[in-house]
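Note that this complex is displayed minus one protein chain, with the remaining chains in position.
Up next, chain A:
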């Protein structure tokens, strides 16, 4: 159920899996975001191209992670399949974790693609030797952001709106994770909050890897990134459990 079920439900519920939606939102939009901030950086004379390229490419993983996770869980309300799914004996942890695996893979692909194409367009030198480290860092970033996606999906299930929430969380991550403004330059409280969010440590690690750092040098950052993601994933699973229990008590999900 973890893998086969995950992939089938991803295809069934993620309604952006259509080239007319996927290509513009997943492959073209991140390049615009990268270009926008690189040129802002250039004209303001702060930060290198690589700083903005890496920050925005990794941060853009939050679009697939947040939206796809919310769609594949809260989308059940539109297909009216939730009642049927919840009347099965399926283990809920395996069910929802299974659904998150394709989301993670997709988020990884989107960020890798953005980084690769963005680097090529801007002429930023990303050494071949750095790519294995980049791939691992982005995989961890995508997983931890999907952890937050699970929590957000539980909320979306309850409030019956996915896009609004995902957009807000995306905006928060864009500001707080040091994507375009280094944490040192943010007000203290924002930097502190940013350090508790997914992506922050992965972006920092990825910048160091691109600058030539070894994997062992960034291991502590990656560990913290993974830990934050795990905490959010556990919170998300607990929230989903609560939403289900609450619905059995108070009929809050209007299951068919």
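Points worth noting:
Basically, a residue touches a chain if its C-beta (ideal position, glycine included) is under 8 Å from a C-beta of that chain, and two chains touch if they have at least 3 such contacts; residues count from 1.
The criterion applied here is as follows: contacts and distances are computed from a predicted model.
Per the UniProt record, the chain missing from the shown structure is "ABC transporter ATP-binding protein", taken from the list "Acyl-CoA dehydrogenase", "ABC transporter ATP-binding protein", "FAD-dependent oxidoreductase" or "NitT/TauT family transport system permease protein".
In the complete complex, the hidden chain is touched by one of A:40, A:84 or A:227, namely A:84. The hidden chain makes contact, of the residues A:31, A:58, A:74 or A:95, with A:95. Although one chain is hidden here, its contacts on chain A can still be listed: residues 1, 4-5, 8-9, 11-13, 15, 17, 79-81, 83-90, 95, 247-251, 255-256.
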